[in-house]
Structures are given as structure tokens and as C-alpha cells.
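Sharing a structure, written as C-alpha cells. Questions coming.
Note that one protein chain of the assembly has been removed; the remaining protein chains are unaltered in position.
Right, chain A next:
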Amino acid sequence: MSNYDTVDSNEHPWLGRLVKVGLFLLAQGIAVLLVSFVALLVSFAPGWSAATEQASLLQPGDAKSGSLLLKDDGAYIEAIRLGIDIDITVSGPTLRTRVTQVFRNPTKDWVEATYVYPLATDGAVDTLKMVVGDRIIVGDIKERQQARAIYEQARRNGQKAALTEQERPNIFTNSVANIGPGETLLVQIEYQEPVHQSGNEYSLRVPLVVGPRYNPAPIVQSVDFRKDGSGWGATNSDPVPDRDRISPPVLDPAKNAPINPTSITVHLKAGYALAEVKSHHHNVKIESPDSTTRVVTLADGTVPADRDFELTWKPAAEKAPSVGLFREHVGDADYLLAFVTPPAAEQTAQKPLPREVAFVIDNSGSMGGTSIEQAKASLLYALGRLQPNDRFNVIRFDDTMDVLFPTSVPADTAHVGEATSFVGALQARGGTEMVPAMRAALTDKIGDTNMVRQIVFLTDGAIGNEQQLFETITAMRGRSRIFMVGIGSAPNTYLMTRASELGRGAFTHIGSVEQVEERMRGLFAKLENPAVTGLTAKFSDAKADVTPAIIPDIYRDEPLVLAAKLDKLAGSLEIKGRVGDRPWSVTLPLQNAAEGKGLSKLWARRKIGDAEVARTLHEMTPEDTDKTILALALDHQIVTRLTSLVAIDKTPSRPEGQPLKLSELPINLPAGWDFAKVFGERPQLTPTQLRERRVDAGQPAARRLAPVTPDAIRLPKTATSAELKMIAGLIMIVLALILFVFNRRQHLLTDAA
């Protein structure tokens, strides 16, 4: 071409040049047109882009303060300060925790504060105390509505009042009314909880923060969705009807210093000589007054409430005692708590049954940061443990879901390799639609009864629709067994325990990458070894009300924990079952039981748990369940979803006419979470909802329930960048040609000169 041009220009020097200049101008004109066209498109892009719009709308700074602004008088209150002190006394098999929340009001207004906080899942909250100056007011247990009414009345009268309500078995709300300007008010709650045991190790776990939950959009049935506002409120199928109550404002750790300083003290009186005592996520100082006692305090004094506190301890003896029996006499009844660790099954000569394992991994936004690393490491470890004759599948979910293989595949090198790279590539983003993933995992496609079917479910459990998940499990569990792996610094332990209970499996917690191997090894010991099955408990003389009524299978290293209410402390307790294929039994004479504390509360708490499970299993009607729970709760003075504790100061303190402002105390983001991943993408508020809220903000009195989005179906993104790329590519090629021609023209002009 170059040659041809040269020859051509030599033959008709000025004509050729003229043509080239003309062509050049033409091409330049086209290029300018194209560039301006692209510029036009690009300038439109932000307005069209769904992602950009959503991200800007969902900054909780806007959204949350919007909802805060709505409260009562419409003005945001400069922060109420909260400090927390946790004091735990472990006495043998149980522990008693006292949580003191210090509310300090540095503002010039009278304030009502609400604080949403987590507690241990199986704790029985039985005491509320409010300290005003030097007076202590002790709270009473009341039915929830009644307690609420008493509190509201006191609040209006200007009396100081405190109310403890249960939102979930592990989420509670404290409301405190009429904190005067410059005043400090103390609210104390106490709860009783059993010590956890696994193999040779005992543990306690104190959750300190409620991880922000994903609340799936409700599906509304038979509603006209026209945007005239008439469709709101006609919903009756919201999966999280109390979403407002479990979503306190969350501070962005990038923009705010950590809040809610917490101090923790543990008085550990094990009743046996102690060996190692270890705090897994906090630096602690450990003092040893004697061989059976330890006092554990935080090394740094206080820590921000942003992760679970986990303490484990081991007995000095090589093996933990395999039997523990404790009693307590309350009223006219005796209560008994029994721990029995069945012997480990002998490794039999015959090979264990091959297994079909469905691994489910949560890669939603709440898993962002360190959690997804822990989950991936755990899953990769699990994949490495599969045997060649096992079958497996991998499911990942956020608000979308992928099933790696159409059906379970043999765990050969090729398939495991494929799964490994699939897991390695996972990124944490999006919402947490857990129910479809659980459904997929529970779908028993092969139905091969020669294989044991197991589900290993890795998640932080940050959802608000726990009940939906439980119902899915009960409806579809079939012969599958569910093993939950709680990931991250503040997992939803209630979801883990209840899901594994309904799924007749076990659960474990992984709070850091360092724990992955040890905890997964423990979990695999449970998966791979035969469980203790067919367990029954029988009292020889006493009439007993035992919980759990039907004893679940016990996996390796787990103790069987029984609580019972007896009419008399006489005779013995016989426990029978099968370890692998061998019968096993143990007889415990009751007069050997040691004195324990708060056992009646633990028994009642477990009875309440049993009733909730029975309701989920449709063995009990909701009405009967409520009746049972209410009776137990009032009898034993514990907070449940139907009962609350309320404390009222008799003398009014707020002068009449002084306004009261509400402050929803913010919480930290759990440690290791990624704020943008949780709130940047999470469809908690649709634009419509937000607009509704802003409209409300203009009319302070008209606070209403957050409107719910009427649409469960989100359509995927269905445009490729192909066109854009091809156009941009073409433009660049054209520009290159123009430049080329322009350069040649310069060159030729120079030559001619």
C-alpha cells in the first residue's frame, strides 16, 4: 500500500495530495460525530445504571438516620452513651451472667433509649434491675403486651422505667424511659445458662453484637400493585414481620470510632482441677487463686462490643469426667441436670457407610471480609477429607444460587478439583436468600439408602427469617442430616443450634482462620463416626418430666444433656442407647447428685425450646404452644417471646410538659465484616420505600410501619457490554486509521517541501 501510494503520488502529485486531504477531513468529521455520540451515551449511563442508583440510596447513613429522624419529635438526639459490664460466674455445670448496661445522657433533653443486644441462645433471662441514683428497682415478669402497656404508661407519666423484651431467643431489646439531662441510669439483667461441653473441652460464649440481618422481601399475595399507595399494608406474608425491631442502626467503622465499650470478668469455678483456659478472640489476663478456680478479665480493660467472647477450658485430668449429675430443690419439686458422655465407638473392622454430602456455602455480603476466607478454608478442608467412594455436591448462595453439579458426583480427583476451583473463586456479595439453598441441599435426588446423606452448611446465619428456614428443614429433611458451621465474629447461634437440632445433626463455630482446622476436624469426627442412637432415659422411682422428651442422636465427643423435674429425689436414672451397633447403658443413682444452681430455670428454658420445636414440627398447635410457653415463663420468671420484664420507678422524675426524645442506640459492625458489602448492595430498602420514608420525615406525627416492598422477584441484569465494546473498538480503529493517514500526509508534505 505504501508503495502504491508513493507511485501514485509521483504520477499525480498534487491531485493525490488533494484527495488525501479531502479524505482526512471527511474521516475527521465522522470521528467527531462518533465521539460526541459516545460522549452522549456515557453521560446518560449513570442515570440508567441500576447498580449506581441502588448503592447511593442504600447508604445506611441516609436510610437509617431517616428512620431515626422520624421518632417522636423528629429531631435526632446527639448520642446517648452506653457502657456494658459483663460478669460471669461459672459454678460447675451452669453459669450465671450479669449484664450491666450504663446509659449516660450527655444531652440537655429527657431521653428514651432503646438498645438491641444479643444474649446466649439457651440462656434464661430471669432478672431485671434498674438502678436510679442509690435506689434499686427490681423488675417483674409480665405478659408481653401487659408489660409494654405498663412501660408506656410510666413513660408518659414521666417515671423512669426499663423494659426487657425478647425478639429472638438470642436477640433482646432494652428500652429505658426518662433519662434526665446529664443523668446516668443502670440497667442490669441476669441469665442462667448451661456450660457447653465437647469431648474434653468446656466452653462458654457471650455474644456482644447482633450482626446486621438480611430480611428477605415479603411475597404479597393477591394485591393490586398500582403505585397509588393502596397496596401497602395489605400484606400478611412478610417473612420478617418484626424487621424494624431487629435492625438497629449500625455505625460504619470507617467513619466512626468503635462504640459501646464492654468489660468482661469471668469467675470460673469448675469444681475440678483446671488445665488450659483460653480466650479465643480477646486478650485476657488469667489469675489462679487455686487449682480449680480462675478469674479471667480483659487485658485491655474494655473492648468495643463487636464480636463474640469465647472462653474454653480443660480439666487437668487426662479425660474429662464422663458423667455429671446435679440437683436443685425449688418449691415442691426437685430439678435434675445430667451430663453423660457416651463412650466413643470402637473403630470397627467393617468400613463405615459411604456418604453423600451436600456442602452449602453462604457467599452473601455479610460474609465479606474475613468470614468468606474462613468459610472457604473450611470447605476446602472438607473437600480434602472426602473418600473416593463418597458422593458430594457444592451449592453456593447469596440472593442468587448455583448448584455445581446437577446431581451428587463421586468424590474422585477430577470432581474434587473442579469443586476446589469453584470454591476458590467465590466472592462475597449480595443478599442472603438461605431458604432456596437449603431446599436445594435437602432435595434427595439419588435416594440411595446405602449412603448416609449429610448436609454441611457454612454461614454466619445473618438472616431475620429464621422461622422460614426451620419450616423448610422440617418439611423436607427426609433422611438428610444437617451440620451447621457458624462462621465469623458474631454468628447467629440460635439459627445454628435450632437448624442442626431440627436437622438431627450437630454444629460448630469457626471464629477465625486459625480455628478452621481444629473445629473442622472435630466436625468430621462427628460426620465420619457412628452416632449414639435410640437413646432413652428412665427414672426407676421418681415421676419425671424430662427434656428433651425425645432424645436426639448424640455425635462423637458430645455429651447427652438431660434436664428433668422430679416429684422426689429417689432411685436412679437409667440411660440406654446404641453406640454404633452395640447396646450401651448407664445407671446413675440420684442421691449422688451434687447441689447445682438455677437448674429449674434451665429446665424451663429447655421446655420452652421443646415447645417451639414441636410447633415447627406441627406436633403442637400455635395456641397450645403459646399456652405452654406462657405458663412456664410466668412460673419460672423468665423472658420469652410472650413475656417481658418491666421495672418502674414509683416517683415521677420528668417534669410535666418537658418533651421526651427517643434514641435508638447504634451498634458496631461485627469485627471482620465489610460495611459496603453489607449495606452497599443489600436490598433492605427499595427506592420506593425510601421515598415513603422521606415523605414521612416531612410530617413527623405520621410515623407508620415501614412499608414493605410488594415484589419478591428481582429480574437479573440482561444486557451485555458487547455492543458498547464493539462500538468503542470500531471508533478506535477509525481513529488509528485517521492518525495513520494524517501522519503520512505530514510525511508527504515534508517530502514535497
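The definition used in the following text is that a contact is a pair of C-beta atoms (placed from the backbone, for glycine too) under 8 Å apart; a residue touches a chain by one contact, two chains touch by 3 or more; residues count from 1.
Assume contacts and distances are computed from a predicted model.
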Listed names "Benzoyl-CoA reductase subunit B", "(2Fe-2S)-binding protein", "Sugar ABC transporter permease" or "Class GN sortase", with the criterion being the UniProt name of the chain not displayed: "Class GN sortase"
Full-complex contact with the absent chain, from A:353, A:728 or A:749: A:728
Touching residue (missing chain; options A:275, A:475 or A:736): A:736
Chain A residues that touch the omitted chain in the full complex: 41-42, 44-45, 48-50, 53, 219-222, 225, 400-404, 406-407, 418, 422, 433, 436, 683, 686-688, 709, 711-737, 739-740, 743, 746-747
